[in-house]
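Moving on, here comes subunit A:
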Amino acid sequence: MIRTNVLSAMRALFPEAPEAPPVVEAPPPVPEQDAAAAKKAEKSAKPAPRVNGVVERDYAVHGYHIDTQVAPEQLLEAVNILDQQQFFLETITGVDWIADQQLEAIYDFSHFGFEPCRVVIRTRVPRDNPQLPTISGIYAGANWHERETHEFFGIVFEGHPYLVPLLLPEDADFHPLLKDFKA
Partner candidate 1 sequence: MNFSLTLFNVVVAVIIIVAFVAMNAAYLVWAERRGAGRIQRRPGPNINGPFGLFQPPLDGLKLMAKQLLVPGGADKVLFAAAPVLAMFPAITSFVTIPFSDTLVAHNINVGLLCVFAFAALGSMSILFAGWSSHNKYAMMAAVRAISQSVAYEIPMLITVITVVMISGSLDLREIVRQQSGNIFHWNIFPLLGNSHNLLMPFSFLIFFICSLAETNRAPFDLSEEESVLVAGYHIEYGSMGFGLFFMGEYANIVVGTSLATLLFLGGWACPFGLFPGVWWFLIKVYALIATIIWIRWTFPRSTIYSLLNLSWKILIPLSLVNLLLTAGLLKVF
Partner candidate 2 sequence: MSEPIHLLPDETFVLNVGPQHPATHGVLRIKMRMHGEYVAEAETVLGYIHRMHEKMGELKTYPQFLMNLSRMDYLGALAYCHGHVLVVEKASGIQVPERAEYIRVITVELNRIASHLFGVGSFVMDLGGFSPLMYMLQDREYILDMLEAVTGARLTYCYYRFGGLYNDIDDTFIARARAFIPRCRESLKKYHRLITENIIFRKRLEGNVYLSSEMCRKYGATGGVARASGINFDVRKNEPYSVYPEFNFEVPVFTEGDSMARYKVKMAEIEQSLRIIEQGLDKLPDGPIMPEKAPKIIKPPAGDYYQAVETSKGSFGIRLVSDGSKNPYRLKLRSPSYSNVSLFDEACVGSMIMDAMAFFGSLDLVVPEIDR
């Protein structure tokens, strides 16, 4: 029930997307023998970033149900949808896609109800100017998660009330989880 609600609400964010979005489902577990070939294929497939949109994922494989990629300016809208559906914020994290020169911020949401429904909202920002709106106004708990993502990846959350390092020293000006970080 919740899953379909969220799915339809999320799809409404992308009016221009086709009815059935292009599924970029990950391939099933690769047998050992052609792993090398598959890896080569993935390596070449990797740099093409996904288009924004909603994808339903196989829970048994990925551990979440709805995978939404939004543009940075759609982020607050998407998070608001989840807030209205009584979701809670599991965590915020980043991934450094250095090959694409992009940083990805991943927002994990889950639900207290008995119908398992995990929603992932991801958004990509350019690596040289990573700026995202803060969602700490919607989820107070996002405050610390955003501070952590800021110090580890250098993503700037605009409008964040107190964007100073949380786990690193107060004067840390390095971002250790970037792939080009050298200690």
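Selection rule: all candidates are chains of the complex that A comes from, given by their letters.
Quick notes on this one:
Going forward, a contact is a pair of C-beta atoms (placed from the backbone, for glycine too) under 8 Å apart; a residue touches a chain by one contact, two chains touch by 3 or more; residues count from 1.
Remember, it's a predicted structure, so these values are computed and weren't measured experimentally.
Among the chains 1 or 2 offered as candidates, the one in contact with subunit A in this complex is candidate 2.
Subunit A meets candidate 2 in the complex at residues 26-30, 32, 35, 38-39, 42-43, 46, 60-64, 86, 88-91, 93, 95-96, 106, 108, 110, 112-114, 116, 118, 120, 139-141, 143-144, 152, 165-169, 176-177.
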